[in-house]
Every structure is written in structure tokens, then in C-alpha cells.
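The complex is shown incomplete by one protein chain, all other protein chains being positioned as in the whole.
Entry: subunit A
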């Protein structure tokens, strides 16, 4: 081909072309020239690129480990969209000022729009010494000195989430405590803004419904700027619903469940609330043998009529039906864990088409990652 064919293209058109390139190539093109370097590093460019490409990007399950004497972090990717093939990529460690020792236990707590929320600790305890937010693709990162208090004797769940209405990221922590009757429950929530570093504390026990909720107490699902949990009210007759707490607006609302006897039966305790592909989902065990286990998906947020039912695994395939769905693929395929804790991909008939049997997974190890070049919001000091 003519090697000089695209010379002197106006900058605007070059930008339109670069916006449509895969993220890895884009990073390598930072060394083409100075103007490309600053274009590709530009915050607005990165956001546009994410909006244009993220819907088509492959989603990956990711995990991380310390590599090369602590100077690098190695990310393990498993392609959920393809045939569950995996690869390793070694990135410069964000802990470069004080390299981690190779026996440091480093753990992903959450992922969001290309960012990874990491915690690391020594001696294989799960309580992190430090939280760090890191985008491996552009190296941007920030440590949270604030959370050195995590050494206190209290367990927690945490998430890193983006709130579009504020164009801000939040570190959300649910502090767990023992409730009466030996149950665990959230004591209070903390919402730490990445823009202002202000922290909102909310006493979870004063939120409506929380004290009636009677299973998976400590879990919450985040979608559309609000945290959600399943709850049962006990105003005479038990009514089950999803409670949404919008911490930005500080209001609590209720999302009705689908019209389904099983879902609404408060005696059924196999029901779980999850977020799959940015939609709230109710996961159901099988009703009777032989039968299908079900997923109800709220396709349009807060629109009751958009609850849609999927039968995902014929119960005769997995007798105890301990299949844990993780990710839906357009066209009806589903990725999840089978009863042996092995990652499998099933077709719409529930037949296994791929499996990843390199190692076992734990339920909390699933972080579905989309790569990006996004920076942290402005007003935000970098480490």
C-alpha cells in the first residue's frame, strides 16, 4: 500500500480514528510523537474512547499477583466473551516507591470503568493495610491513607463505584457487626468521594427494612447510584421487596419484585440479589425436579414490567443446582461456577460449551473487568 497515504490528516480526524482503536494499541501509540502522547493521555479523550468502545470490549475476569521482585503486578485475564481463554499481562506496580515483597497478599476488592481497587496485607490476613485505586493501563493510582484504620477488628465489604450524575467515584464500605441471634449485619456504611475526599457515614440500622432482612445480611448490590438489598417487611404479612438507598440524594425507595409466587414467598431463602451486566437480577434455585433454575432480570431500572425471566440451568444437569451465574452474554450464553467451583460457560440449553479448569474459584473472587484509559476526576490529587 502507499505508505504516505494518510499524511497531513487534520488533527480532528486523526482523533476520530484513534478513538476507535483497541485500548492496548492506543497505549502503544503514545510513543508515536508528543502530540499523540498528550491526545491519548487526555482525560476527555479517554472518556469518549471508553463510551465508544466499552460496549464492544470483551469483559474479563481478573485477578492480580506480585511479580518480578515486587516491581510489577501481574494481572490474570480470563475472557468471558470468548472461550474462557486466559492470558497474563505484567504492569509496573503502583507501589513502586516501596516494592511489595513477593509474599504480600494482594487482593482485588472491586473493579470499575478500568480501575482496580486493590488492598494488600502481610501474613495472609484479609484485612488490608492499604487501599489503592489503580488503572493499570495508564498507571494512574491513588492510595487511601484514610483507610489505615482498617486494621481495627471489624470486618467489612467494599466497592468502588462510579456515579454518573456527579461524575465522581466512591469508595463504599459496609462495616459488619454481629447482630442479635448470632446473625451478621451492616453496622454502618461509609461513602468516600474521590473528588472531594469527603466521607458520608450512614447508620445502617436506621435505614428502613434493614432489621427485617433475614438472609445474606452483609451483601449489597450497587447499580444506578444506589445500593440495593433484598428485604422482607413484617407489617402483619411478610412482603418481600428490593430496597434501594440512593446515598447522593439520601432517599430510600422500594423496587417491587416480579409477579411470581416463588419469588414472593418469604419462606424461600434461596433467593439472591446480584448485579449482572448492570441490571439487578434475582437468582432462584430450582422449584422442583426436574426443573429449571431461574434468573429474573430487571432490564429497565425501577420499571416493574421489565422483569424478565430466564431459565438458566436445567436442574437435571446439576442435581443440587449449585450453579452460580456470573455473567450473561447476549444470545443466551451464561458463565458461572458449577458445583465443583469450576468456571464454565453454558449455552441457552444449559449445556456446557467451555470450561476453565486451571483452578478453583471462590464466589467473592469475581471481578468483571473492562479496560479503559480513564483518569480520576479533576480536583483530585494524584499520588
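Here, a contact is a pair of C-beta atoms (placed from the backbone, for glycine too) under 8 Å apart; a residue touches a chain by one contact, two chains touch by 3 or more; residues count from 1.
What we mean here is this: contacts and distances are computed from a predicted model.
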Checklist entry - Quick one: the chain not pictured, UniProt calls it what, "Ubiquinol-cytochrome c reductase iron-sulfur subunit", "small monomeric GTPase", "N-terminal nucleophile aminohydrolase" or "SKP1-like protein"? => result "SKP1-like protein"
Checklist entry - Of the residues listed, A:91, A:262 or A:310, which one is in contact with the missing chain? => result A:91
Checklist entry - For subunit A, which residues touch the unseen chain? => result 1-10, 12-14, 16-22, 24-25, 27-34, 36-37, 89-92, 139
